[in-house]
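Heads up, one of the protein chains got dropped from this complex, but the rest are sitting where they should.
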Amino acid sequence: MAELLWILVSAMLVNNFTLVLFLGLCPFMGVSGRVATALRMGLANIFVLTITSMAASFLNAFVLPYAPYLRLISFIVVIASLVQIVEMAIKKLSPTLFRELGIFLPLITTNCAILGLAIFQTNRGYDFVQGLFFALGGGLGLTLALVLMASIRETTELADVPAMARGMGLVLILAGSLSLAFMGFAGLFSS
Amino acid sequence: MLSFFGMTFSHGVHPPDSKSLTEHVAIRRMPFPKRLALPLRQHAGKPARLLVRKGDRVQRGDMIAEADGYVSVPIHASAAGTVAAIDWWPHPDGTMAETVILDVEPWSPQIPRPRLVPDWNGLTPAQVRKAVQGGGVVGLGGAAFPTHVKLSPPADLELEWLLVNGAECEPYLTTDHRTMVEFPERVHFGIRIMMQCLGVQRAVVGVEMNKPDAIAALERTKPADLDVTIQPLVVKYPQGAEKMLIKVVTGREVPSGKLPMHVGAVVQNVGSIATIAEIFETGLPLIERVVTVTGSGVRRPSNLIVPVGAMLGDVLDYCGGLTDDAAEIVFGGPMMGSSQPDMRTPLVKGTTGVVVLTDREVKPKTTYPCIKCGHCLDACPVFLNPSRLGLLAQAGRYEEMRDAYHLMDCMLCGSCSYVCPSNIPLSQMFSLSKNMLRKQQDLVAASAPKKDVA
Amino acid sequence: MEAPRFELTASPHIKGPDSTPRIMWTVVATLVPVVGAAVWYFGPSALLVISASTAGCLLTERVFGPGGAVRDGSAAITGLLLGLTLPPGLPMWMAGLGGVFAIGFGKLVFGGLGQNIFNPALLGRAFLQAAFPEDLTTWPDMSGPWSALRGDNLALPLMSADPVATVTGATPLGLMKFEGTDTELVRLVLGSTGGSLGETAAVVILLGGAYLALKKYLDWRIPVAIFATVALLSALIHLLDPSKPGALFMLFSGGLMLGAVYMATDMVTSPTTPRGAWIFGFGIGALVVLIRLWGGLPEGVMYSILLMNALVPFIDRATKPRLFGTGKEAMA
Partner (left out) sequence: MRATTPREDLLRGIWRENPVLVQLLGLCPALAVTNTVANSLAMGIATFFVLLGSSVLVSSLKRWIPKEVRISAYILIIATFVTIADLVLNAVVPDIHKALGAFIALIVVNCMILGRQEAFASRRPVGRAILDAVGTGFGFLIALTLMGSFREVLGNGTFLGVRVLGEAFEPWIIMILPPGGFFTLGVILLAFGWWKERKVEQVRPRRWPHGVTTGVGGA
């Protein structure tokens, strides 16, 4: 139990997917203008990460021992098709949820956080449950970073930012500062 | 919110009250000037409709413009004389407005045309209201809202309180203060009429504790047969704002977007009450009012009875003129009043005072960026977030100000600007933002197809 | 009419006595005794380090900031506070570099005064901590003559400090974390322990804070919330696991005093609403306890405040004050 908790906290705070591992930077830069959108993007990510983790566990257990060189290709194919299926299912079952998350799902397929999760999970040899906690932690960490960034960006919109820093320059400085602040979590629960 | 020392509301500010200049100066009558300027718009609502033409001769107290609709009151000649012109003239709100210029008859005794004084006791509430409207009475606290409208609650609302506003929280002004000290009987007589007209059993007079002589005078003359309480209030700005006074006395908050009537209270300014009493004592309409002329830029600060329409220059001359360092002239109090550039501007029904500030007081302030100190949040009497509103106003995001930060509840009391250490002109920006939104709304309303909206 | 030309301004026509520079310079004034205490304990080294960081801040503000911005006093506060968080033996060039970073990337990039998200002094300190972890955790021993330098303060710019110049000691928090030894409370309160320059003068800091709170130049809710949270949480944890330090040790050790009174209360980077201030303080307190007790670092005040700084826009949004005439106090 303690180990699972550590996996969760580590993926969420200590080795935050976005701010420390640089995974999922595209949405972090692109979809962090508004808090509401960022939150939805984060939730969609948590969702896809969880599914991916399960799929990766399955592949690792039953397919890849026989063809390790297919790892990357099979991951990406399985993730892409899974997301596709999920997207269709959501559209059918809950149009409201689809409207909230729908447009983000295809974007997420080519998001490095997803493939990164599958690969890290494999490299670290996590089992099914550990993988799930890892995915949940990573997703929460991603959402946290996204929402924090979005709320900060909404505030700096009202600031008198010098012309040279407008746009992505400021966002990167902010990301650096956040990343610096997250260094405080280094070594949390490791002893 | 009851405290040991008196009653108050939360938040607000404590500007120096600066009342010592005039608080013990007895009210004097200013002699009639040579000319008067009577704008047709001296009240909130529709301007009055003109009744006289150039060259007409009028007696003191004659109606020269009639009420145009329900939210409107007539204007009366404040002196006997001849209409010299009907022209565009500087108005205290900073614009030019249609104004009747009256040449005052130099040798006239200025005795009003004899008229019938109605016996108030025999009148129905509707007749009282009619008499009040006919007398041209408006709120004398500054906003100049027609008084009879406030006396006409919808039938489904039950009124409990008449609140008489003698707080006079604006610094410098002593108009209401002197009225209460010198004419307490008249105030009580006005209360009596109003209570009967409104059908309420309780009246509370709220007076800030920096006017002990006013409180004593009102207590001394209190009628035995009426439930009238003189309530001392903590000295704090804006204690005299309607909503604050109601909160203090009744403990109730007027719901956002609603009127005092909705919590069962009617608020009237002490000056208005005294004027109503005068109508039923003498039959004279509202043609003169008490004005405080004060500030360190005036040589002889005074409390004056001034004929409505007297021009700023004449009033100042009568008070000994300006000192050399006079820098800014404000109609009303320094917190919410407006600067006047023109000596021809007339003092109107809603002019509570003339405050002349000197160089030292108006020297320009450097503006700094908002440092989010939160002092404005602690000052705002209606609990807004002026800091955030100010940033949004600078970005021109007016809809967000209205929808997410309740801009429309701002009453422009100026407390936020007063405390802002960065000297950000918050209340000025809010007033502009409100205007922008209003204009936008008008545009939308004008372009949209007409729908049945109640 | 030959009237003098009169001013035309919008209401209100009178102004309260406070001004932004006055607030800032008052804070600077209350920091002077704290600096004095640092010099009293650590000798000339303290003065060197604090001057270097302050010079870095002022110079950056002067060169890259809007004209006249130095006069508002905010850069001086940043410089002094940054200096007070540094170890006494730090090379001066590092302190100066921290000041440059603090003002440049912590403040000016956002548009200057009032617009930054993170406390500039702490951002500068976090930058230094990440850039030069060893120098920033080298605590000199307190023995030796008062006038001796506590480390290689005078190392050439960009060059490493001479390790021989420093007789290293340890901080109470470090002792607790890595060796499990306690430090006497009296020494903690009086400040005769190793540590950063401003960590040691608890009494002076509290007095300065009390004065500022009285003047309403800082929000008393924030330090009170931090102290209460840290005290309650650590007392509770100490009760469950006596090997963890008690409440008083947690309160008086490390940079908690300086952080809670002077850094967390920075007006720009703390919530504007009263409820927000409570939440903000509570969050900092909880994070401090978390990082100190279970994190990899002995001290967590700086990171806790920076993390909560990042949350402030969110807190402010979530804690809008109740509009007058709404909620249960209004009569429907």
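Chains: A, B and C, in written order; residue numbering restarts at 1 for each.
Here, a contact is a pair of C-beta atoms (placed from the backbone, for glycine too) under 8 Å apart; a residue touches a chain by one contact, two chains touch by 3 or more.
Note that the coordinates shown come from a computational prediction; the quantities given were computed from them, not determined experimentally.
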{"item": "Selected residue (touches chain absent from view) among A:M12, A:L25, A:L132 or A:A150", "value": "A:L25"}
{"item": "Among B:M209, B:L284 or B:L432, the residue in touch with the chain that has been omitted", "value": "B:L432"}
{"item": "Touch list for subunit C against the chain that is not drawn", "value": "7-10, 66, 91, 94, 105, 109, 127, 130-133, 135, 156, 158-161"}
{"item": "Hidden partner interface residues of subunit A, rising order", "value": "19-26, 29, 69, 72-73, 76-77, 80, 110-112, 114-116, 119-120, 123, 160, 163-170, 172-173, 175-177, 179-180, 183"}
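In this section, only the chains that are shown with their structure count from here on.
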{"item": "Between subunit A and subunit C, centroid-to-centroid distance (C-alpha), Å", "value": "33"}
{"item": "Approximate Å spacing (C-alpha centroids) for the pair subunit A, subunit B", "value": "61"}
{"item": "Residue numbers of subunit B (touch at least two other chains)", "value": "369"}
{"item": "In subunit C, residues with contacts to at least two other chains", "value": "111-112, 115"}
{"item": "Footprint of subunit C on subunit A - complex, ascending", "value": "35, 147-148, 151-152, 154-156, 159-162, 165, 169-170, 173-174, 176-178, 180-191"}
{"item": "Residue ranges of subunit C in contact with subunit B within the complex", "value": "1, 3-16, 18-23, 72, 74, 111-115, 216-217, 219, 267-268, 270-274, 316, 320-326, 329-332"}
{"item": "Sites on subunit B touched by subunit A in the complex", "value": "369, 391-392, 394-395"}
